[in-house]
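Contents: one structure, followed by commentary.
Only one protein chain is missing from this complex, and each of the others stays in its spot.
Lettered A, B and C in written order, each chain numbered from 1.
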Amino acid sequence: MNLSVNIGGLKLKNPVITASGTFGYGVEYEEFLDLNQIGAITVKGLSQHPAKGNLPGRIWETPCGMLNAIGLQNIGIDAFIKEKLPELRKYDTKIIANFFGDTIEEYAEAAARLSAAEGIHALEMNISCPNKQAGWIAFGTDPALTEKVVAAARKATELPLIVKLSPNVTSIADMAKAAVDGGADALSVINTITGMAIDIETRRPRLSNIVGGLSGPAIRPIALQMVFQTFKAVKVPIIGMGGIMTGGDAIEFIIAGASAVAVGTANFVNPAASIEILKGIKDYMARHQIDDINTLTGGIIC
Amino acid sequence: MNLSVNIGGLKLKNPVITASGTFGYGVEYEEFLDLNQIGAITVKGLSQHPAKGNLPGRIWETPCGMLNAIGLQNIGIDAFIKEKLPELRKYDTKIIANFFGDTIEEYAEAAARLSAAEGIHALEMNISCPNKQAGWIAFGTDPALTEKVVAAARKATELPLIVKLSPNVTSIADMAKAAVDGGADALSVINTITGMAIDIETRRPRLSNIVGGLSGPAIRPIALQMVFQTFKAVKVPIIGMGGIMTGGDAIEFIIAGASAVAVGTANFVNPAASIEILKGIKDYMARHQIDDINTLTGGIIC
Amino acid sequence: MNRLFTADIVTNEQLDNRYFALQVTPNVAICETLAGQFFMLKSGEFGEYTDPLLLRPFSLASFIHPDDTYPNGLLMFLIDAVGKGTNILKRLPVGTRLNIIGPLGRGFPPVADDERLLIAAGGIGIASVLGLNKMYHGVPLFYGVRSRGQMIECTNSNIQVASDDGSIGDKGSVLALLERHISQLRQSYSGKIKIYACGPHGMYKAMFKMNLDADVYVALETPMACGVGTCLGCAVETTSGLQMVCKDGPVFNLKDIIWGG
Partner (left out) sequence: MNRLFTADIVTNEQLDNRYFALQVTPNVAICETLAGQFFMLKSGEFGEYTDPLLLRPFSLASFIHPDDTYPNGLLMFLIDAVGKGTNILKRLPVGTRLNIIGPLGRGFPPVADDERLLIAAGGIGIASVLGLNKMYHGVPLFYGVRSRGQMIECTNSNIQVASDDGSIGDKGSVLALLERHISQLRQSYSGKIKIYACGPHGMYKAMFKMNLDADVYVALETPMACGVGTCLGCAVETTSGLQMVCKDGPVFNLKDIIWGG
């Protein structure tokens, strides 16, 4: 049974990746599961300088989902390289560094700096966080700007460049094309969907940032549809994500067009979720006599 | 306690409306609840000619939500006026006729024909059904076209004109402005969100139409955020909807900026949901000593 | 009389590892029920969580008329725990209050005096025809199961059973038994034969192809949201256009259905 996939030059032993921001810097989970078994670990979004993030409240549960407005708190690229990466290098898995900047230049610099470090196997460019300010949001919602910022990062790195798309757009296909035109080797679909919740007793928003990003099973049908649209629009491999909780959910994304899947919110519900999802994928392949997971990608019968 | 609201000229005794497509033509529910108690009934989307809709499967449950691709099956405007409207006139509630066309002309003609009938108190223009073909989708996603089609309907009717917006856009604020520029008296926010589901055993989509519209509690945080953005963008009243199940949920939408709320999927879970939601609103107002529901609209404290 | 009511669980009995029998007593008088009708149940009493979201449809397996202990009678459902809603229902303790809509749909049509009735059930489809079995006492019942363990007890002296694994009755399809019975019957009887059947989709398709010398009525299953004909979600293709299983059915004449795919 072949589970290995090639995500725009990033070779994974299996298609299960942990999603950025939901698995810390990876090492926090070594007591809960065997990290060597995961296809790749995507670390929390990194920026040039450490970022403090938003004030509390930062998360709120909603029906079958959760809102978060962490505000991209992170220890910064340097600290990551110095403190976390040496730990991660001990594991036989691939490391995807998720990163962002506040300007095109910052994106390029971050990409360059991460590429220089040993033990990072691919970059995932976050242009799609829903709890940043309006100006920043344009990176992930205005195709022309998307192409520009991706092109800048593209020039700054030789590593496989994955661009993470925002679902908060009229046409994910247009955004996907723009990212590919800018030089993306692969696409992550989707980041969280903008949402909010209000405490009716105090009339205050549940999140200090007012709006946040919705993740979890609630968004799965939306994410799946966006993977399907993206698959029809571009040729590069897609990492599907959004509400994947079980092996069956992962298979749904692969059938819709994903070459790999990322597990996000499910890690909170069960720290070993990614291993169970991998097991579920294998069970499905055995049951359906699928020898190579790659043959299932985009295998929807319409 | 004042519960009456004015939705762009449509005066309701209370802010609870049943959402189009989830309450039939109203009369089907008379055995389950006292229709006289509802603020307004929005009937299933009507077109000039009866429409057959999509083939089965038409619905599929998802986590805290459901997908539908009914395909706007309806008995047509004439049959509605002849067979259903006389029944509805017996009730002391307001009737909102939801309608759509396939061209700008059809929208205008439908609006004119419905306006000529006795017992229709407002029109709700559906430009936002996610399971129509790509060309049609533009009515609800391209601001220029939105303004144009709304303007055409506007000319054809004297009734309060409510435009129902699609959530499947980059900026709901821009769409809201376009609809208001076209002449909308009020806005319904939101219609369903595009989604899909796949049967992994057969690899076939669960819906014959492949994609469908996601409704129910799963989408509530997204809908709430869109009501909030719309409220900041335009001055016309907003009917908030998307996953409202309880009085507390309705209050959340009102605090975010809605003048009235519509109850959709909840009617399926409990045919008397709208009455219970109304009761929940009253309880909240009593508990918080709110004399007039209108003072709560947009009352979020940020 | 009300078709929207609460009911309390009186017994919830595990029959095998998947099947269970749920008996509930309504808290108000309910409308008269017909064999073949169904009810929509909320899987649990906790109004706050919404997954599963929609009510689940189940055929009325039997209605026990009001008495002193149960002034509004008892509704019995036979359920196969196949997914999240049914698995929650399976574990609910006695006393749990459920929200219910029903009776819904049109039951099996009445049988005329000059017609001979046969009843056929496949698997959990037995639930839908138990009422018929009681009503038309002694009418032949053809009952197919996967194996002995899945068989629901039903009092009928005229029962013929088949099982996939041969652990009870004939090994193989119950339709073979049915077909044989009809051809025997035809040697002495040339009048109308009616078959009321409930079982999986595959069984219906097979019956359609068999072209049985009888009027066959089947109880269909499709995903449902409202159960009362408003969501238009449970459509089925028939020779006279789309019909709603919840309202126009769930019982249809086999030959009116377009058995695509």
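Convention: a contact is a pair of C-beta atoms (placed from the backbone, for glycine too) under 8 Å apart; a residue touches a chain by one contact, two chains touch by 3 or more.
Given the structure is predicted, the values throughout are model-derived calculations rather than measurements.
Of the candidate positions A:6, A:37, A:73 or A:115, contact with the unshown chain belongs to A:73.
Those residues of chain A that touch the chain absent from the view are 21-24, 28-29, 31-32, 44, 52-53, 55-61, 63-66, 68, 70, 73, 216-217, 245-246, 265, 267-272. Chain C meets the missing chain through residues 46, 48-52, 83-84, 87-88, 91, 93. Contact between chain B and the absent chain runs through residues 63-64, 217.
By our rule, only the chains that are shown with their structure count from here on.
Core chain by CA centroid proximity to the global CA centroid: B. Between the CA-based centres of chain A and chain B the separation comes to 34 Å, rounded to the whole angstrom. With centres set at the average Cα position, the gap from chain A to chain C is 46 Å. For chain B, the set of residues touching two or more other chains reads 63-65, 216-217.
Shown for chain C are the residues in touch with two or more other chains, namely 50-51.
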